[in-house]
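Here the complex is missing one protein chain, while the rest keep their positions.
Letters A, B and C mark the chains in the order given here, with residues in each chain numbered from 1 onward.
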Amino acid sequence: MCGIVGIADAGGVSFSLYSALYALQHRGQESAGIATFDGAVLHKHKGQGLVSEVFDESLLASLEGSVGVGHVRYPTTGEKIPENIQPFNFRFRGKNIAVTHNGNLTNTADLKETFEKRGQIFCTTTDTEVIGNLIADELRISGGMEDAVLHCMRILKGSYSVVVMLDDVIWAFRDPLGIRPLCVGKLPNGHIVCSESVAVDALNGTFIRDVRPGELVRIDATGITFRQIAVADHPAHCVFEYIYFARADSVVDGRLVYDVRRHIGQALSENETICADLVSPVPDSGIAHAIGYSEASKIPYREGLIKNRYMGRTFIMPTQEARENAVRIKLNPVKGHVLDKSVVLVDDSIVRGTTSRRIIGLMREAGAAEVHMRIGSPALKAPCYLGVDMPTRKELIASDKSNEEVRKSIGASSLRHVSIEALISAIGMDKNDLCVGCLTGVYPLAIGCEQCSRRRVELIGGTYQSNLGVFKEVSEARTSTK
Amino acid sequence: MCGIVGIADAGGVSFSLYSALYALQHRGQESAGIATFDGAVLHKHKGQGLVSEVFDESLLASLEGSVGVGHVRYPTTGEKIPENIQPFNFRFRGKNIAVTHNGNLTNTADLKETFEKRGQIFCTTTDTEVIGNLIADELRISGGMEDAVLHCMRILKGSYSVVVMLDDVIWAFRDPLGIRPLCVGKLPNGHIVCSESVAVDALNGTFIRDVRPGELVRIDATGITFRQIAVADHPAHCVFEYIYFARADSVVDGRLVYDVRRHIGQALSENETICADLVSPVPDSGIAHAIGYSEASKIPYREGLIKNRYMGRTFIMPTQEARENAVRIKLNPVKGHVLDKSVVLVDDSIVRGTTSRRIIGLMREAGAAEVHMRIGSPALKAPCYLGVDMPTRKELIASDKSNEEVRKSIGASSLRHVSIEALISAIGMDKNDLCVGCLTGVYPLAIGCEQCSRRRVELIGGTYQSNLGVFKEVSEARTSTK
Amino acid sequence: MCGIVGIADAGGVSFSLYSALYALQHRGQESAGIATFDGAVLHKHKGQGLVSEVFDESLLASLEGSVGVGHVRYPTTGEKIPENIQPFNFRFRGKNIAVTHNGNLTNTADLKETFEKRGQIFCTTTDTEVIGNLIADELRISGGMEDAVLHCMRILKGSYSVVVMLDDVIWAFRDPLGIRPLCVGKLPNGHIVCSESVAVDALNGTFIRDVRPGELVRIDATGITFRQIAVADHPAHCVFEYIYFARADSVVDGRLVYDVRRHIGQALSENETICADLVSPVPDSGIAHAIGYSEASKIPYREGLIKNRYMGRTFIMPTQEARENAVRIKLNPVKGHVLDKSVVLVDDSIVRGTTSRRIIGLMREAGAAEVHMRIGSPALKAPCYLGVDMPTRKELIASDKSNEEVRKSIGASSLRHVSIEALISAIGMDKNDLCVGCLTGVYPLAIGCEQCSRRRVELIGGTYQSNLGVFKEVSEARTSTK
Partner (left out) sequence: MCGIVGIADAGGVSFSLYSALYALQHRGQESAGIATFDGAVLHKHKGQGLVSEVFDESLLASLEGSVGVGHVRYPTTGEKIPENIQPFNFRFRGKNIAVTHNGNLTNTADLKETFEKRGQIFCTTTDTEVIGNLIADELRISGGMEDAVLHCMRILKGSYSVVVMLDDVIWAFRDPLGIRPLCVGKLPNGHIVCSESVAVDALNGTFIRDVRPGELVRIDATGITFRQIAVADHPAHCVFEYIYFARADSVVDGRLVYDVRRHIGQALSENETICADLVSPVPDSGIAHAIGYSEASKIPYREGLIKNRYMGRTFIMPTQEARENAVRIKLNPVKGHVLDKSVVLVDDSIVRGTTSRRIIGLMREAGAAEVHMRIGSPALKAPCYLGVDMPTRKELIASDKSNEEVRKSIGASSLRHVSIEALISAIGMDKNDLCVGCLTGVYPLAIGCEQCSRRRVELIGGTYQSNLGVFKEVSEARTSTK
């Protein structure tokens, strides 16, 4: 997962991009980068670590220009090599280009092979370089980003919210299914396009609206324009953004994430028969769900676990055993709250079950009489191929275990997940407009042998006429041109 | 303010000290240090920054030994010079000594002058070096730490919880008024003495008890022993530890801090006449108070401000104006929660008023109809000389302003502080056993021209016979020997 | 200018590559990099700075594999961007490739344009990526490095000594004119190909021979093989390697550099009419020439300037004036040697004249009666387009000034350069086998509007049959196929 942002602002963009990346830091902590264009030269700085670690004042001051893009990257299991840090930038026939991407392509290998057949080499192992090549490939023929994005939407499979700087213009587009979020805002002296609305808030801007699935946005000194490039019969917004990934204070595709989570918590409390003394979140991911649960159930909200606010990303211990025990440095159970009490413990999801098992263990060691685990997502049954870093099916504890088996495995007194229906109701969209692949194993586009509830996508726009030959075999699998 | 810890553990102490300092990181973020003794050599490492920044695995592995002390230091306005980073260590007549100190002496200048009169120089600008000198001064005559601590308790004025490593023994003592916290715990293979019980929890230890005011603790491979060195008629535990400083999950002098804060919140909700839609904390310091308020008032608890969990200690902005606006990178108001709503906003205290003013501004810009500020401490009227880094009287907004003047200044719809009585009741101690200097301007010991409600302290122990001459004039001001 | 190396050694290569780069450090101090291949994975590390700054023990230990390549890069005026640090590595159709290059192509822009015409993008601004693309372009068709190198020799214009790692084989080739040096050596357990023989010495290896112009070398676990790919009627070895660039203890194309310089110094002393007290080198570049001068002239060799051995690459001064005066921190005249003396001062070359002027100034301030400047190269009249970082014609002081004008400008008592004939005689080769472009303005291949004494190059090898179409227009300018 990643966070992306593009800004056009006559007063300079580097400090604004930095602030926006700060607001999007939860979407990626492995690396960060910014590229700006000052009318003549592309400036950039990228590095491994948090935004606060990668940039300093003199670096930001040196990133001159009135347009720019930024990126934060998630520590996926893949290759943490310096070349992969985004923005991915290059010069092509006199133009300076920087590409940032949030999402995951499912046909990267095919596309790379097609390019390599004509002798092309790839300097990184990212999807983003493939997108950069596709754009360059089309720019050389038609010269325009509209056509290049049409080309992308014809060719690319998977999820992709993309922000591109092409000399002094910012272009942004969202895949036709709108899987990953993307929105635009008005700044005092310009415009911003970014993964989540919190980045607009951070700059004291005004939220305009979400970018529509299949839509292309153009931002520069003169303002903002929109153009629909492709239309799907149904979008496939990722439910996991609401459950866990997006910040609680973001508004994603029209819904305040905090309220979705609070409503999930309320739904979880319905039909409860247990009689608990307190509701406690697993911090920080379960807080909004737990508040909702407490509100609906009238069971007092009280923190049973206190999180250490100073945990660096590395906590050093000499042995594996010591590292595992270190959970109590990170999360300290409040004995005075849980001793001899029946606790409803609320978390957003269970992935491998390891963390839940440790936390419930902590609560029991602290004297909790009962630990009732309530989960703000349905059971995770299948992997995500569309941008959320989730383990394989085999590692997902619920993929082949019943609820009772999971309960025993994690040691809870009782275990309940929210139902898919209640989740969808809390989000407030039509079920067909969401991607629930990780919950059902049915994905909104064809991925290998997985089941698929395919959307129909139509491309819009008459100027498109270019290098179909090269990629014909790839593109037909998924799109049709009006 | 600082956090201190000492550990004796036959299995090695450096990783345990590191974990304990992690748990005490909230008590000081400027610098950190560890010193250990391996039977022959004192090992140490100190540096500026967070515990996670100062230490790495190879450093910790090199800090060998079965006893050690650690320290985290608060960014006071004073001198951030490398020499001042603790532990303060030195060799004296063949012994290796490392001293860590939490608190503030009020007679440092006098003591330094006395020492300088006999030709002594000071390498640091800390109180801790003075304590080190006093200990050495006495060790040279009587040779024992009991006498040295008796000497300290005779001479030192102010607050001091101290942990000393003297070769292979850990000694710890707390000033006769018990102003700063200190407690001891049993570890699987040893013992720990530390500022707060969360450090015992972090090591999966068992809390034994608080160190008594005026008490000396001795820890080594053979176990733990206690000895009372001085007794005061009343202690003077700092109320600000409960209001703000200590971690919510710590038990300080017998009280779970979280519950004290929750009870303060409950007390704040009594006799309210306003009709609010939600109770929101200022994160993170107002959370427990706000939960208590919500619980007692039945007004729903909902976060109106979301804190960015990734704020480094420096946030870079090119201008002062930009830096001030940066509060919205750190705290984002949740428009969906506060728009057109009447909000009870709960914080732990108001110091200069600047932060409250900005936060209330954020809430109003986000559309809050009313912002009722509720404060978990009585108005701060006077500075702290005893270890809390607080501004001068002039800078304290409540020192010369009425409640209504402060309300106007910060822009709240209404403003209420908890009363001193309610605070004391929430803590659950006798008023005479607490230091409320910052609330009343009356301190538990003589400090310059400030008012004083002096405690009577008696020194215990017959072996004491040493260098009274040198410090007689200093010591008589405060103690009497049986 | 750069230094390159490739090693195959069953016992591991990273520490050997590191030692070899140390020995080649004089060829480039801006950045350094190593790539190795362990049979499955390509490992690499690159960074800005000296070899000693870029690598540490754990990094080297992590660079596993029995083949590898390394590179040190010269601080050219061009783009110091991280992407440009070599080796340039990529994966192509399942193969791991790393390319290192010493030299300068003169048709990079043309080649890039050709590639961009078919939609290709470039991640770096180096010649090396172009070479990587050419190799990939050919590998995809014929699959073999022999053909790929034949393709390169057909297409590339300029100077290029190249070492490529293609999975577990090291391939190295030298342009048909042999402009930059390249040689091979036998190691205790493998083979090395490197820019200069000092790298063979550093590994206690045995020098085998120089790589022939137009020759391809293949090194792997099984041994070393050679294949002639192209043959020129005359090579064009760079004279500046002998004058300045190569290390004095290297043997380049059969000549010990130290002896070439000593013979230049001897030649300089012929027909002298001045009567000097001592001969002093400008350290370190003039030492061997000065020793030769002293030996032939019988004037005592004595250091009149002592170089500070601790000068970092940056010497900080607050103002430009202070920086210019800082020459005396770097070079200190020995007053006791030069006071009232007539000094013969020997340096390797004069570029802009700035340094000579400053040094002569230092000597005069120290009291030298006469400073007779003797230069180990003929006057530099024209720029180098083939890999030596030299200023433009305009900046070369001798390009438009007579010897007497230069003498006045630098303030010497007298000034003499070695003649081209004496230089060539000291090198001991045929004049037609050397590149003397910088001395005469006549280059061994066509470069823009410059004069050219073109060599005839014939390509060897029957299997070549591939993508001539694409690059036909480029290649015909320079080569013919038998």
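Just so we're on the same page, contacts are C-beta pairs under 8 Å (C-beta built on N, C-alpha and C of every residue); 3 or more make two chains touch, one makes a residue touch a chain.
This is a predicted model, so every value here is computed, not measured.
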Quiz item: Where does the absent chain make contact, in terms of the chains shown?
Solution: B, C
Self-check item: Contact residue for the chain not shown (choose from C:141, C:274 or C:326)
Solution: C:326
Exercise. Based on the whole complex, identify which of C:83, C:129, C:175 or C:201 touches the chain you can't see.
Key: C:201
Exercise. Using the touch definition up top, pick the residue from C:167, C:259 or C:272 that touches the left-out chain.
Key: C:259
Quiz item: What chain C residues would touch the chain not displayed?
Solution: 15, 18-19, 22-23, 25-26, 29, 50-53, 55-57, 60-61, 198, 201-202, 204, 247-249, 251, 256, 258-259, 262, 284, 287-288, 291, 294-295, 300-303, 306, 308-312, 314-318, 322, 325-326, 328-329, 332-334, 336-337
Exercise. By the contact definition given up top, give the residues of chain B that touch the hidden chain.
Key: 82-83, 90-93, 97, 113, 116-125, 129, 132-133, 136-138, 140, 467
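As a working rule, only the chains that are shown with their structure count from here on.
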Quiz item: Can we say the copies chain A and chain C touch using the same residue numbers, with more than half in common, or are the two sides different?
Solution: same
Practice problem: Please work out the Cα centroid separation of chain B and chain C, and write it as a whole number of Å. | Solution: 63
Quiz item: How far is the middle of chain A from the middle of chain B, if each middle is the mean of its Cα atoms, in Å?
Solution: 40
Quiz prompt | Centroid spacing, where centroids are CA-atom means, of chain A and chain C in whole angstrom | solution = 49
Quiz prompt | Set of chain C residues in contact with two or more other chains | solution = none
